[in-house]
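The other protein chains are all here in position, but one chain of the complex has been omitted.
Which chain is which? They are A, B, C and D, in the order written, and residues in each are numbered from 1.
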Amino acid sequence: MLRFLSKRVVQIVILLFIYVTIVFWLMEALPGSFLDKYLMNPKITPEIRENLKRQFGFDKPVLTRYLYYMKNFLVLDLGVSFSYFPKKVTSIIFERLPRTVFLFVTSTLVSYAFGYTLGKRSAWRRGKVIDQVTTFTGIVFWTIFLPLLAIFNIWLFGVILGILPLNQFIDPNLWRNVSFSAQDLFLKLLLNAFIFLIVFLTIMIISRRLKTINAKRILLYVSLIGTIIISISIWILSGRAIYAWDIIKHMVLPVFTLTLYSFAGSMLVMRDTMLDVIREDYITTAKAKGLPDKVVRDKHAARNALLPLMTNFVISLGFTISGGIITETMFSWPGLGRAYLEALSQQDTPLLIGLLVFTGVFVLIAHLVADILYAFLDPRIRY
Amino acid sequence: MKKVFAVLMLVVAVFVFAQTVNWAFLQEPISLNIWDYLGPNATVWTGYVMGPRIAGLYSYSDVRFDWIPALAADLPDLEQVGNEWVYTVKLRTDVTWSDGTKFSADDVVWTMNTVRKLIVDYGLGGNWASYVDPDYFVKAEKIDDFTVKIYFKEPSLAKANFGTLMMPILQKKYWEPKVEAALKTGNPLQTIYNYDVSDEPILGAFLLKKWEKGAFIEVNARKDYFDTGSVLTLYKNGAVSIKNPNTGFEWSGYGEPKGEKQLELVTGPYVDSIIYRMYLNRAAAITALINGDVSFIFNPLGLQKGEADQLAKVANVKLISNSVNGFRYMCFNMRRFPMNIKEFRQAIAALIDREFLTSRVLGGQAFPQYGVVPSGNVFWYNPNVEKLSPGYGMSSGDRRKLAIDLLKQAGFKWVVEPKIEGNNVVRQGRGLIAPNGQRIDQIELLAPGAGYDPMRATIALYVERWANEIGIPIKANLVDFNLIVQRVFDEPFNFDIYMLGWSLGYYPDHVADFFHSKRAGVGDFNAAGYNNPEFDKLADQFLAASDIDKARELSFKLQEILAQDLPYVVIFDTPVTEAFRTDQIIFPYEKTLSGLQYVNGAPTLVKAAK
Amino acid sequence: MNNETVLKIENLKKLFPAERRIFTRTKYFVHAVDDISIEIKRKESLALVGESGCGKTTTGKVLVGLEEPTEGRIIIEQEDVTPLLYENESSAKRYVLENYVERFSKMTDEQLKNLKGIDGIYAERYLKLSKDETKFISELLENRRVRVWQLRKRVQMIFQDPYESLNPRMTIFDIVSEPLNIHEIGNLKEREDKVAQILIDVGLTPPETFMFRFPHELSGGQRQRVAIARALILNPSFVVADEPTSMLDVSIRTGVMKLMMRLADEHNMSYLYITHDLAVARYMSNSIAVMYLGKIVETGPTEEVLQNPLHPYTKALLAAVPIPDPEQRRGEPNIKGSVPKPINPPKRCRFFDRCPYAVEYCEKNDHPNLVEVLPGHKVACYVVAGEAK
Amino acid sequence: MVEAIIKEPLWKIRLKLWARSFKTGWELFREKKLALFGLSVIIFFAIFGLVYPLYPSIMRAVFWKDDPFGYQTFAPYDPIIGFDPHIMNHPSPPSLRHPLGTDPLGRDILSMIMYSTPREFILGITAALITVVIGTIIGASCAYYGGVIDTFFMRLADIVMLFPSLALLMVLSAFIDLTLFRLALIIGMLSGFGSITLVLKAQALTIKVRPFIEAAKSTGASDAYIIFRHIIPNILPLSFLYMMLNVTGAIFTEATLSFLGLANIRMSWGVIIQMAESSGYLMGASIGTYWWLWLPAGACITLLCSAFYFLGRGLEEIVNPRLRKR
Partner (left out) sequence: MLLSVRDLRMHYKTKMGYVKAVDGINFDLDSGESLGIVGESGCGKTSISMTILRLLPDNAEFKSGSVFFDMGNGPVDLVKLDESQMREYRWRGISMIFQAAMNSLNPVYRVGDQIIEAIQNHFPQVPVDKAREKVAELFELVGLDPSRMDQYPHQYSGGMKQRAVIAMALACDPRVIIADEPTTALDVIVQDRILKEIRKIQKKLNMAMIYISHDIAVIAEVSDKIAVMYAGKFAELADSVTIFKKPMHPYTYGLMHAFPSTVGEKTDLVTIPGEPPNLLNPPKGCRFAPRCPKADELCMNEEPRYIEVEKGHFVACHHPVKSGEVVQFYEQ
């Protein structure tokens, strides 16, 4: 395992190196530059533009800049943004990351959970009404043009029904008089989710040691509900629950839209793998053992079909920027995707490179995580 | 229990009595650091928030854009000392910074000299250059606490009055140590840009309260704003007067302050705070306006047709439309054949039916524009240029005939000559042959794609069709904006015709920038390669003028020359349409060039409705 | 003619590299086939018998060129085809150098003339070229590509799984005519005739009802007949049959077995019949070779070996075969453990771990050689051969 | 002797069997109602796109018989620079003259949609074809040869897959003038060298180890013969399936790019929606009022994409034995 990991890491570093190189030169090849926007201002003479060029480092030959970039990249310095000059690219990414991560991890999670459940059921009841209905609706939503779906949902839930807050990610009226920033809260929410995950995993491990099925169940439910109650009460006691709730309320619509749009992907993967698994002999064996249908489906079939879905899930997390471009624009959610769009329209090359490189790193890490997860989920795999 | 009740009452009180306006932004400002803002990072959004923070010695009056004193107590005195020209400015004595410090000549002198030094020694770039041109501005000198002398190499309206004398003044006490410290670092400019300025003392009316990144910026009104309560009166006869009953400051100029008043404004601020909310797309902002979450949307492009249509139906929302200080144009590469032939350019100009395009195809979203100074800039606009434009007021058939005649005049021939009857093209022209017998193959018209600007894209396609009808082989090539910029400005003039737009300042010195033959180098603004010695001479005179009336006369002449020579075919300009909620806010006036956002939403004048 | 040797394998070895370890120098090899020798005469068949993983299939694959031999010599119809079995030219050249040139160059003319068998033939050619080594080598490797191709015509293979060995996307005609296609024999019409003829031969009549069907439309027995037809269409002199009947049902199996016997007779060819089933081997072969972990442990005429097995492994194998007669009780297969993996096997009798009769001698010495104990009946066992007590 | 046995000419038998296998395939396919639905939608769109040239002439004959303004001057049914001068306010709601109304620039929406249809097909199918040709050949070769070729293309795929495709296309749009065909080419290559190769290689690997490959090898077949005659025909159904699904991807990508205003395509369904968006009709408050500006184009995207998807999935259940019903 360790050997595999080290090998994989070396591989990732090489891939990353090539990737960064390609991204850098690609961006270099972009016509025009950030300074072109001053071309629209007749007050700024060519000399002043030259001056600015020097400040942005355009005057050096591109090869020097490349080597310099690579050198900085080694210490995780992605340079200085143009459009936010002289802010560091890393600090811009870090500012926007929690928002994007929180939105997309939640919606990916919801969509996968939804897809997993539906896919499982529709495969189990293949050809029945539930199967056909879910497949049909899934594919139809999957092929709706995302901006239209977003606008439609905004119209329906925000304008016509008026039940969900529109746009933005917080309500300024609520937030204008507090001392902390939304960024703090996002980080705390993420931390909370992380703690929740740890607790969940620990309980899973502990419950394995228990003797009877009932005891396992009780421990699981009690501790899960307990953790939820505890974290909610901590939020309430710290007086920030209302602010957290505000963020969550604003998230409902984008998460709902994204889920609606993309659940079909995971559902179909789940359904197909599940159909494969169902044909395996151990499913028949499990049935022959007299296990209830639900146990056979969830414990034996779905557990095995989970593997490819899990990989998909982890890898899809890596592509949040691409997905974010449209979603974040439609829902006024200032995250990484939106930053990418702005950087592109402004020709902020360092930020563009930074965002792409960051996504690359993110994807590669996701791949690594997927590999590790796979080894955990499938005992047959030993690297 | 009592405590809780008290807090509750307080909350209620805040809601009831504190007057807050919510304004929608479509992009987030970058930084409130003025060095950064006027340096490498000028975005219009930053400008909207910066506007209410800063003040200069002089500013424009509302609506009419008269040049009036702000921090100065009177118009400057100009005198020649040796080969330098000295502007003596008396400062107002009733101005305080937001930290309570008195505003004095030290601040003015320090700001002006420091900026010049940073520009000359460290290459401070960007918009600072429009305030301080080291070729003109020499130095500023303190005479006493409230008098400064400002030295220029030449007198120039553009560089002095509309330049250095309008620059924002920074507090010396706050900035001097910071700048000194920065100069000791390896990269002083970056250090200066990077300073966090949330505690910066300002002269303007609104202080930053909270900036929640990505969501909103809240600013609070200053109680001790120097201009609060002052009455600005514009008279029909052109006179302007400012009176402040609170501090007793009084000034008047441009004639006798009497007769019919055009406008009278009492400066606020009337609201306690302004919240700028960030919406990342227009639809979101408009929905917010409809819902009443915001009262006004900042949008430099104005409302689109559909948005305006929609908002017109909403109760309590008022639409206002103002012309914009800018124009969209077609530029010919006059270094190339046949664009260097005047009749050819005129023929194309004749074909373009601006009225049809703007009122019908663009559905009134744009209005025709004929000259290089927008008609909305009333003072500088020469109304004669319309009549000088080829084909003005003609029917579509006559336009075509005129174009054909013009081409024939210049000696062009066709393989198949176009034939026009009435308004219809009976026979399309084919195979245009130049006077020297050379066949003209294809002329490329670069225009931004529909994604960037559907109007220009559409017009480019119409121009293509109209030109093709009479046999001019124009091919519209709708490409990325950057690609046009690259081909026009970076590569040496690798284009035939392109279509772009300008947005302009109030003082029309751009005419000289765009067409003076010494600005025809690579990367400079005379991309057309226009070279007319007569024009150059007039332009030089215009730039050097220190008298506004003289400058106006020269500017009119320049406009007329250009309307006939046509290095640019100016096609249209868009009005900026804005909407605000009448049940939430009241603006002091609604008619103003480039709309209310051009005056940053008039934050010191806006009132909450009820 | 009848006595002519069709196939002769001498000391064939095939090693597969096993797991590679980065930090150790030792290379690990699976000794799939480890120094075996076989001879088959025309129209006779040899059964290669053993449990799964003993190397019997690998032997077959080497013969048809699916695997490169590691060492050893393969002679088909008086021609050393080993250089043709190597993937690239240089390995083939090295083989010729090592096997002939180096050896011949050390010999006197006299000695060369006295060489027998295949060596004799090559020695003669060597002398004819007046011992010019480069010429000799180039003559042996002359037209190698073409000869490889021609060799494929002479040796064919029938695979175990009739469901998998036919391309599901091709019609029976395409499948059966594929060898003709590859070897560019005849035009379409001629190929059609040939295919029809061979389909009749293998009992798929009328041929036109089968020709354009797809494999999945046929039953297992019919598919295996198609596979046989494909193997025979080029008239090979020798066919490797890898368990061709093990996947077939009993009632069909005998039909296919009989068909194969008949065709061998009609087409003058021999089989190397690879099987794990001793009972089938009994019916399909003249002689038998029992393999264990890459080694032949016993060989001889089929009936002789089955009636009088000598090697403990053969005995166990025979004893383990269930007998379709409840009244006949067979002996207990008297061996321990299970088949180990032949990765770098230790230098001792391969069967040592499981042998009920093993003595110290067997552990101390390398794997025993085949010793002829009875006429034509060889066995590789120290105990049986009497070397160890 | 053989002639005596075979009574019918062989080509006839061949034809008959081919027809039969087509029939059984069709019968299998007919069972999949959704796939059938997909196919009919695709056929509908194909016809819809093909009859486009008739539309303006019919409309001209009916509505513009004696028009003083001149049909030619305004070309009211031109999808790109058409304009109907008789209607004062554009966009106008659906009417007889304009069955789906007009857009803010006075163009006929139905004409725009019809004009775009064949282009969407060309885009989708070209992109998918390129993807599949690249993916199939590379996948099959990588699986068959292994070694350096495999490593090279797999690492290439890794890198290609690292790029978020939409983000990359947005960058490319800045310096490649993204016309319809170039867009198709790039989309095709991106997925051809990326994920598809991996999938098809995995499939080819399962084919490679099957005994019929060995059978062909043992009769002396060359590498190219095996790749093209044995491996590729066996992965072709899967390739074909991915082709179906890729059509959807290409149409979607184009729509998204057009929506963001980044592609240089004069007219497409995405451009229609973008037009509605950029002129401010596409927002929560007014989508009900101006439905004809976005709904027909949006519905076309969804319909055609889901049609290809349904067809693809239907075919998958037929060609992919592991999804077949027991």
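Note that a residue touches a chain if its C-beta (ideal position, glycine included) is under 8 Å from a C-beta of that chain, and two chains touch if they have at least 3 such contacts.
Quick caveat, the model's predicted, so the values are computed rather than measured.
Peer 1: Taking the full complex into account, find the residue in C:S52, C:S90 or C:T134 that is in contact with the omitted chain.
Peer 2: Per the contact definition at the top, the residue touching the missing chain is C:S52.
Peer 1: Touching the absent chain: which residues on chain A qualify?
Peer 2: 126-127, 210-214, 280-282, 284-293, 295, 300, 303-304, 377-380
Peer 1: Please identify, in ascending order, the residues of chain C that touch the omitted chain?
Peer 2: Touching the chain left out of view, chain C contributes residues 51-52, 203, 219-222, 249-255, 257-258, 276-280, 282-283, 303, 306, 316-328, 330, 333, 335, 338-339.
FYI, only the chains that are shown with their structure count from here on.
Peer 1: Could you pull out the chain whose C-alpha mean position is farthest off from that of chain D?
Peer 2: Farthest from chain D by mean C-alpha position: C.
Peer 1: Can you give the whole-Å distance between the Cα centres of chain B and chain D?
Peer 2: It comes to 46 Å between the two C-alpha centres.
Peer 1: For chain A, write out the residues touching at least two other chains, lowest number first.
Peer 2: 30-32, 151, 154, 158-159, 166
Peer 1: Spell out all pairs of chains that touch, sorted by label.
Peer 2: Applying the touch rule to all chain pairs gives A-B, A-D, B-D, C-D.
Peer 1: Can you name the residues of chain D that touch chain B in the complex?
Peer 2: 69-70, 72-73, 80-81, 83, 85, 89-91, 104-106, 173-175, 177, 258, 260-264, 266, 271, 274-286, 289-290
Peer 1: In the complex, go through chain B and note every residue touching chain A.
Peer 2: Those in contact with chain A are residues 22, 27-28, 30-31, 36, 39-41, 123-127, 129-130, 189-190, 193-194, 209-210, 212-216, 218, 275, 277-281, 283-285, 287-288, 290-291, 480, 482-483, 485-486, 489-490, 502-503, 505, 510, 513-514, 521, 523-525.
Peer 1: Residues of chain A touching chain D in their complex?
Peer 2: Going through chain A, the ones touching chain D are 15, 18-19, 22, 26-27, 29-32, 126-127, 132, 135-136, 139-140, 142-148, 151-152, 154-155, 158-159, 166, 268, 272, 275-276, 279, 319, 321-322, 325-326, 340-341, 344, 352, 355-356, 359-360, 363-364.
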